[in-house]
Each structure stands twice: as C-alpha cells, then as structure tokens.
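With one protein chain withheld, the remaining protein chains of the complex are depicted in position.
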Amino acid sequence: PVPPGVLPLCSRPPVWGRAARQPPGLLLAPCRTFSNNKILVELDESSGVATMKFKSPPVNSLSLDFLTEFCISLEKLENNRACRGVIFTSAVPRIFSSGLDITEMCGKSTEHYAEFWRAVQEMWLRLYGSTMVTVAAVNGSSPAGGCLIALSCDYRIMVENPKFNIGLNEAQLGIVAPFWFKDTYVNVVGHRVAERSLQLGSLLPAPEAHKVGLVDELVPEEKLQEKAAAVMAQWLALPDHARQLTKSMMRKAVLDRLVAHREEDIQNFISFISKESIQKSLRMYMEMLKKKKS
Amino acid sequence: PVPPGVLPLCSRPPVWGRAARQPPGLLLAPCRTFSNNKILVELDESSGVATMKFKSPPVNSLSLDFLTEFCISLEKLENNRACRGVIFTSAVPRIFSSGLDITEMCGKSTEHYAEFWRAVQEMWLRLYGSTMVTVAAVNGSSPAGGCLIALSCDYRIMVENPKFNIGLNEAQLGIVAPFWFKDTYVNVVGHRVAERSLQLGSLLPAPEAHKVGLVDELVPEEKLQEKAAAVMAQWLALPDHARQLTKSMMRKAVLDRLVAHREEDIQNFISFISKESIQKSLRMYMEMLKKKKS
Partner (left out) sequence: PVPPGVLPLCSRPPVWGRAARQPPGLLLAPCRTFSNNKILVELDESSGVATMKFKSPPVNSLSLDFLTEFCISLEKLENNRACRGVIFTSAVPRIFSSGLDITEMCGKSTEHYAEFWRAVQEMWLRLYGSTMVTVAAVNGSSPAGGCLIALSCDYRIMVENPKFNIGLNEAQLGIVAPFWFKDTYVNVVGHRVAERSLQLGSLLPAPEAHKVGLVDELVPEEKLQEKAAAVMAQWLALPDHARQLTKSMMRKAVLDRLVAHREEDIQNFISFISKESIQKSLRMYMEMLKKKKS
C-alpha cells in the first residue's frame, strides 16, 4: 500500500513567499483582467490575488460552458506564478451559484451526459486540489453544486443575510449527491451533520450554516470583499510550499478516491440520470422553477 | 477495489413518495396492531409510520427473545410497502432499554453465546441498514445496547429529564464495546467524544447527551410522541429513493465492516465472555443490581 503521502498537489514548482515580498499596498498595481463569457477574472499582481466573479445570469448555473470556462480560468491562474490565491464570488445579485444546470441533465444523449459529468469532476478536482489559497465569498444562495464550490475552498465567508441559504439539497430533487460531494462535505462538517442534512436535502440559512460549520464566518454584505481580502492576506502570510504540502496531506485521500473511480462514476451518473423516473422528476422540477419565475 | 457504492441498503424496490400521496389527516385510518410478547408494533397505514414500543419489564433488556422479536418485527415492516418509517419508544416508565441482557452472557454454553451474539449483530445490521426512516423517541435511560438502538436510528429525540441518561458504558462493567458499536458512535459524536466517553464508560444525563450530539433534540415528556411524529413527517417529505441511496452511502462502510468480519466477531465475543475474570465481573455486577433493587 502506498504510504500517506505529502506530495504537492500539482507539479508547479513551489512559490516561497515570492509575491508577499512585493510592496502590498501599491495603489497603481498592474491588474490584469481577462473576461470570458461567464466568469470575470481579475488578477492583482501586486498582492498575487485573483478574483473569479461568476456573471452568468440569471442564477450562475453550472452549465457545460460555465464549467469549461471555470476550469480553463483556474488552470491559467494555477500556472501563473504571479498568482497565489483566488477569491470566488458572484456578480449576480442574491445568488452565488444555483449548482449544476439541470438542462444539461434532461433529454440529452449519453455522450452529452458523459461529457458534462467529466466537466463537473474536472472542476472539483482542480478546485479541491488547487495549490493556491482559495476563498469563497458567498454573496447569495448556494445550493447543490454551488455549495460544492464553496466547500472545496480553503475558507468560506458568507453574507449574513438569513434569506441566503446554502447546502447540498440534491435529495430534494430526487437525486443523490455523488460520493465525492459527500466526502468533501464530511471533511467540512463531520459525519453526523452530513448524514442528516444530505438525507433531508437541507438548505441552511446563512446563520445556521455558520452554526454547523458549513461556512467559517458571516459578514454584512458591504464588508464581504474587504473581509475576503483580509483572510486571503492571512493565508498568504504562510510560506506557500509548507502550506501546499499540508493542504495536500489533508485532501489527498478524498481526491485520490475520485481519480481511482472516475470512469465508473461517470457510468453511474449516466445510468442514474437516464432512468425515466429521474428524468420525469427533473422535468417536474424545471416546470416548478418556471412557474415560480412567472 | 470496489468503488464507494451508492447501492440501496436492501433489495426492496424503491418507494417513491407512495404513502405520502395518501390523505395524511384521515382520522379513521386503518391502523394495524400486531403485538408479540415483548414489543408492541402499531402501523398507521395512512401516514406510513409504524411504532415499535418496547414492553419487556422491568427494564426492556435485550434478551435473545427480545432481539429475535425485534428482528422479525422490523423485517415485517421493511417488507410492508405501506410502511415508510418507524418510531422506537418504550412502554416501560423511566427506561428506554437497559441494553444487552447480562443473564444471556453468564454461565451459558458456547453455542448459546454464539446464538446470542449473532442476534445482537442481526438487530444492528437490520436497524442501522434499514431503508425506512428510523426515529428514536427515548423516554427513559438508555445504557449500552439501549444506546446502540438509539445511535442506529436516523434521528434521536430524548425526554429532557436529567435523571434519564444514555451512553455506551460497557467499560464500567469491565467489558469492551465491540468495534461496530464504536463505529456507530464515532459516526454520531466524532472520534474525540467517543474515545473519551467509551474509555470512561460514561452515561450522560439527557442535557449533556444533547450537548455532545449524542441526541439531536430534547423535549418535555408529554411532547415526545408529537415531536417524533413531526420529525418523521419532515423526513418522509423526501422522495424515498434518493433518501435511501444517501443513507446507504453514509453507512455502507461501517455496515460492510461487520458483514466482512461477522464470524470472527462472534468468536471474539465468545472467547472474551468465556474468561473466568469476565464471568466473575458480570456476576458481581448482577449481584449489585439485585441488591440495588431490594
């Protein structure tokens, strides 16, 4: 058996407090912005901190296009030695991300389901395994896949508005969170809270999410970005190499589990989602959402 | 290696909110009662909820007869498509269940020990792995095996009386909780609380049990059944299939562990319980209980 490893998460050479040695308060710092369709990415090279802002109205749902753009953007930052940390937030009012796009899972071909699911896996593998410091600045509701993005970061700050809720509510839709959603959740809130809230498909209002440890901190909306920057600075004060090895040590078992069963997990998803009963349930859910909107 | 599975816990075809589609408030609902010697079972077919009420005075101890009746009753409900959830409670005042019947472990034959231990395993495998929603309405003290029944349910409500206590207190008797008692406990309260309270054989008064998460909720005695019904209704609002797959995903590893080592676990029990030092310790404990009673 392979020993519990302390290998770095990716092959990028370790950054040793490099960016931190630059003057942090430089006002006219070069700030590269590269915006694609669905995500706005800003990198402040003076601090080494990037922001990925979801701007895919109405609800930042995780479509195949969104996921592809997410992975490409994250990979670019991962390979950019000027970037040491990423803050994830939303440009859409009142919603962080509504999770996986149900239209990608309804009435499509087996090939499409496979491609879509591989993209969901890829997003999680890159985010949960990122060597950069990742902070979720959750400024709106964040169900299902939206919650997974937050759970996969190193730290979660949420706007204290009790109208914003967060959780892995898949069971409410008649579907099941995959094992790696569950593993990620258990690593954050522990077995008991996960068992109960996954079975109930609970969406927790921000204050309750904070109480069970699903988010680390609550702040007023106007303080969110400032707080995210302060938390990021605290994490970036550590030498990157030691922090990265430590992060890898904590997350490797769960990452390896999906890597080892990735194709199987895709087949499981396809056979589950292709069931007529599940398709019917998802169609009913979409109808309900449409009625709610109008 | 087998991938982390999301298979249903038993082979019963999934129930998809079937019972829930029946009128829930029907006052003259058919309510089947089948009472055996030690457990009274009532099934309200309108709600799909059964109650298993322990009525084996003086202390609802888990004798071989009790365990056999428990397993048969639970299996009947599991196979009854009209039943979606079970509430466990006691008809004996001030005691939920006192745990394994010590007389079954004292001065008996090897064959008897084997039969008894297999029945204890069977009870736990059926209860912890039940596809139904299981709620413990703990209306009295609940040491050792009584605590295990509560721990194996999906949700635990306890009467707030601080004179009622609960815990895996095996160590106090000089015996050791088996690994699957421990696994079940760790899944509820986490490693640290389990390590400490298993070593000390702690029995926690209801308020402390609530504080460490051993029970989910405290209520006044007169509100217990009402609260249990309300919690059950909340859990039954979810589609059975998704809830069952999720429950299986959370509990499968621990269930599989006993299944894989069942015969070995029986042999361990026999060789441990047959030791003269253990037999002496159990006899002393029974003497103490007898004196206490008179």
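A and B label the chains in the order they appear, each numbered from 1.
Keep this in mind: a residue touches a chain if its C-beta (ideal position, glycine included) is under 8 Å from a C-beta of that chain, and two chains touch if they have at least 3 such contacts.
Remember, it's a predicted structure, so these values are computed and weren't measured experimentally.
Residue in contact with the omitted chain (choice from B:Arg126, B:Lys182, B:His210 or B:Arg251): B:Lys182. The chain that is not drawn here is touched, among residues A:Phe54, A:Phe70, A:Trp117 or A:Tyr155, by A:Tyr155.
Across B:Arg81, B:Lys163 or B:His191, the residue that sits in touch with the chain not pictured is B:His191.
Mapped onto subunit A, the footprint of the missing chain covers residues 1, 3-4, 6, 16, 154-155, 186-190, 213, 216, 234-235, 238-239, 241-243, 245-247, 249-251. By the touch rule set out above, subunit B reaches the unshown chain at residues 170-179, 182, 190-192, 194-196, 198-201, 257, 260-261, 264-265, 268, 277, 281.
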